[in-house]
Structures are given as C-alpha cells and as structure tokens.
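Here the complex is missing a single protein chain, while all its other protein chains stay put.
Right, chain A next:
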Amino acid sequence: MTTLQRPAPAPTPQPRRRRVGGRGVLALAVILVIAVAAPLAAVLVRAVIGYDGSPSALGALADADNLRVIGNTVLLGVLVVVIATVMAAPLAYLMSWTPMRDKRWVDVAVMVPFMTPPYVAALAWMDFTRVDGLADRWLGTWVGDGVRAVLNTPVGMAAIMACELFTFLYLLLRNRFDAMPASSDEAAEVSGASWGQRLRWVTSPLMTPTFALGALVVFLRACAEFGTPITLGNRIGFPVLVSEIYRNVTIDPLDFPRASAFASVLLGMGVTVWGLQQWVARREVPLGARTGRRVLVRGGRWRLVGYPWISAVLVLSVLVPFTSVVLGAMTVLRSGPLSLDNLTFDYFGRVLHTGHGLEALENSAVLSAVAATVATVFTLVYVAVMSTGRRRPAMPGLRRVVDLLGVAPDTVPTIVLVIGFIFLWNAPWLPVTPYNSVWMIVLAYTVIMLPLVLQSIKSSRTSFGDGLVEASAAAGASSWQTMRHIVVPLMAPGIVAGWLLGFLFGLREVVASSLLRPASLELVSPWILSEFDQGNRPEAMAMTVVGVLTSTVVLVVLEWWRRRMQAARSA
C-alpha cells in the first residue's frame, strides 16, 4: 500500500539554537520521491534511452513542427492566464470586499465549471455553436456564425479552458482578499492616498505572491489539460504538447519515446514557471496575526460594474455549457426539435439504475474522499514540518526539493505521470504493488490533487504570521501542541477548502481514472467518456448532471460548515 498514508513523524522539540526539522524534511522527501519523482523519472529515463526497442526522440524536438507545437502550448497557456485573470480578479474583489460577498450562491455557481469533467465543457460549447445548434436557433444565424468563428480559434479554446480554470485563481485571490485586514487599506485612505495609489502601493504588493501562485497553477493546468485540446484543438488544427502526447500514447502507432520527449519539455516549462513564481513570491508578506476586521467597500459604484460582471462570467462559464449539457441529457431524439415531446427525464433514471452508472458514481465519490483525506493529512504534516525552524532551517537544499516535488504533479500533464505510474508500479520485480487495485487509484488521485490541496492549505498558513506560533513555543508548548491548538484551528477553513477542492477534483479526474483503474472498477469520468464515444450522448450528459449535482451537495454542506467556522473565529 501507499507510503503516503503513513504520516511522517512529527519533529520533536529541540533546543532553540540547533537547526531543527531535519528528520521531518527527510521523511517528506522520501515519501515525495517515491510517490512523485520516481514515476517522473521512469518517464524521463524512457525519453533518454527509448522504450521497447524504439530509440530516444529527444533529438527530434528541434523540428519545425515540434517547435510550433511548443510555441502553441506557451501561447495557449498565456491566453488562458490572461482570460482567467480578467474573469477571476474582479470577481474575487467583489466577493470579498463589497456587500456582494453575502451572495453565497455565487460561490457555489463558480464551482460548477470546476466540477464538470474538462472535456464536457468543450463538448458542450461545440454543441452549442455547431451548425444549426442552439446558438444558431436562439440567437440567429448571424450571431451563431460569429460565436462559432470566435470559438474556432486559439482564443476561443483559451476562453473555454479559462472558464473552467478561473475558479482556481478566484478561490486563491478571494481567500487572500478575505484575509487582508481592513486596517492596511484604510490607513492608506485616511492618509489621503487615491484609489490608484492604494492599488499600487497597498493592495498589489499584498496580492502579488498569491496572484503569482494562482497564475502558475492556471498556466500549468492549461498546458496539462487535454480535454479541450483533443476535442476543439484537434478540430481547428491547433496542436499543443498535451494533445501530441495524448496522441502518442493512445493512438496506434504508439510512440512512447516521443511522448516522453514532449513530456520532458513540459516538465522543463513547469520548472521554469515554478522558478519564476518563487522569484516573484520570494518575499512572503504576512498580513499580521491579529484577525483584523474585514474590508467592506460601501457606496454604489461597484454595483454598476459588479452585477453585469458576475452575470457575464456566469453566463459564459455556467449557463451556456450547462444549458447544452442538460438539454443533451434530456433529448429523446437527437435529430428532433426542442419541444416538450422530445424531452425526458428517463435518462437520469437509466444512468442511476441499469448498468454501472450508479456504481461508478459511488466508486468515484468514495475513492476521491479517501484520496482527498490522505492528501490533506499529508499536507498538514508537510506544513508542520516545513514551518518548523524557519529561521534556521535544517537541510535547506532538501527543503527546496520537497517544495518542488509538492507542486511537481502540476508541472507535467497527468497522462505522463500516469504512464510513469504504470512503468514504475507494474515493474515485475516489485514484491508488492498497488497496481491493478483500488489503491493505485487512491495513490494516483492523491498525487494528482496534492498540489491543489497543498497550495490551498499553504496559503491559509501564510495568511497569519509566525507571531502566534512563536508565542506558543515561548509559552512552552511542544510543536505538536502548537499545531493542534494554534495552527490547525487558524487554518481550519483553508483545510476544509483544500479537502473539498481535492475531492471535487478527484470526482472529475479523467486521465488516471481511465488508464489506471483496475478492470471492472467503474469510475464516473471514464464512464461518461465511453458512453459518449459509443454514441450514447444522453446517458453521458445525464451522468454529468448527476455528478455535478452530487458535487454541489457536498460543496454546499461543506461551505456552510466552513462559513460557520470562520464566523465563529472572527466573532
């Protein structure tokens, strides 16, 4: 079974003068090397030495075609970051600093794209804008043609991906805005600083590290997500690294060395962007330990922009794709008109009763919950170990490695990691292996969702300074006691949010679910994909709706709990 579930030993308290936290860091490093570095190494080795008789393909990377693919990837990533920022930043501001923050349903609504399997959004948009599709019928052929023309460009592709990825950025930014005490902004205002000056000198410096982190996540996910590239991207002839890798590992003739070579490029890109983010965020700006009053911007101006903005974002990211999905799930005859006679709820009943639909949903939910819990526990240990002895860290080099390995699963396309898992865990010399059991899925989900959980929980740790921790230590508490009574309660909302993100992410995960699941273990995403590929569109869409509704219930319950916890804290 996975080594991940074994929590690393908590570092024992030691005299202040010595470098501390060494053993914990070492334990983290060992776990991460086995879970993350080894599968990546298995892929890199094959990039260099080839696979099964075929030679290395690293040399071919400089071909004009391949350079174009690399260029496309960077372009797409940048476009997605720009569009996601435009969508997320104002929304985060509105939902944190204006009275709009009481509209909790917005937070649920923006999670919907995040809960939808990535290829479904692309399929929904393609269906919405197809010739004689809903856009043509409802908005007239002129508008329909226009929307279609925009969609069939790299910008359209980036917009669809941004609709799904902006949630990451939004959540990070909103939490940071939430944590920012009103005093910092108000002090500047009282001193006579203009709106622009405050943005330039107060808000921006406080937000930059968080934004850099969010942009990194969005950029790398945009480079690593294959749902939209293999559907829309292939159709408009816009190859990116991940669609090329997908082609090389799933379509005959298979070319593992080429896939490995492309994967190495992505890994290199990931490490570069990560380095850049580290540089931008090199000075962490703690917001102070006092749980300050939250900022509230009154006055009517935000209303003029606020409501139209939220509406536009939600129409693009939720309303349009989901209209298409829900109608798809209810249409009796695909060729028929959009009338009541041609709509039915039968497919919902069918996916939940016959076949393996319900079983798939149960399996996915249980496995995602287990993996999210493992990832959360691991992250808590991680945070405890990594924040011990910040002043005089033991093994600073190893800490960097641990830091990098924690985000590494986000720097490679999941499919590469998954192929690495197969190479590594299916090696015949292994005495025991989780391969071909549900534990393989748990391990894979845990590794894939780790960066997400880690970033969410880490950012909730950085939102309060070391003051309280040091005070606790000075009062004679052991680091375990400090963790238990100071750090965890302060971080609780972040922990819940991290677990939730992990859970929702696991529920919609498609690559590892498709390639690593043992025979006869049905999971939601592969089930939807295979129904769609077999031409059972209504069943596929009905299952999507059921999956999103299930996620929404979990989300609403946990959000309610998180809010209550937060309210209790600030009371």
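In this section, a residue touches a chain if its C-beta (ideal position, glycine included) is under 8 Å from a C-beta of that chain, and two chains touch if they have at least 3 such contacts; residues count from 1.
Throughout what follows, contacts and distances are computed from a predicted model.
Q: The complex lacks one chain in this depiction; which UniProt name from "Cytochrome D Ubiquinol oxidase subunit II", "TonB-dependent receptor", "YdbS-like PH domain-containing protein" or "Iron(III) transport system substrate-binding protein" does that chain carry?
A: Choosing among "Cytochrome D Ubiquinol oxidase subunit II", "TonB-dependent receptor", "YdbS-like PH domain-containing protein" or "Iron(III) transport system substrate-binding protein", the correct UniProt name is "Iron(III) transport system substrate-binding protein".
Q: Of A:Phe226, A:Phe256 or A:Trp499, which sits in contact with the chain we cannot see?
A: That would be A:Phe256, which touches the missing chain.
Q: With the full complex in mind, choose from A:Thr153, A:Ser204, A:Ser311 or A:Gln534 the residue touching the hidden chain.
A: Of these options, the touching residue for the absent chain is A:Gln534.
Q: Kindly state which of the options A:Thr153, A:Thr272, A:Ser311 or A:Asn426 is in contact with the chain not pictured.
A: A:Asn426
Q: Of A:Leu67, A:Ala187, A:Val332 or A:Ala471, which residue touches the hidden chain?
A: Within the whole complex, the residue contacting the unshown chain is A:Val332.
Q: Which is it among A:Trp138, A:Trp201, A:Trp480 or A:Trp560 that touches the chain not included here?
A: Per the contact definition at the top, the residue touching the missing chain is A:Trp560.
Q: With the missing chain put back, which residues of chain A would touch it? List them for me.
A: 52, 104, 127, 130-133, 231, 234-235, 237, 247, 249-254, 256, 330, 332-335, 340-347, 350, 355-356, 419, 422-423, 426-428, 436, 514-515, 517-520, 526, 530-535, 537-538, 553, 556, 560
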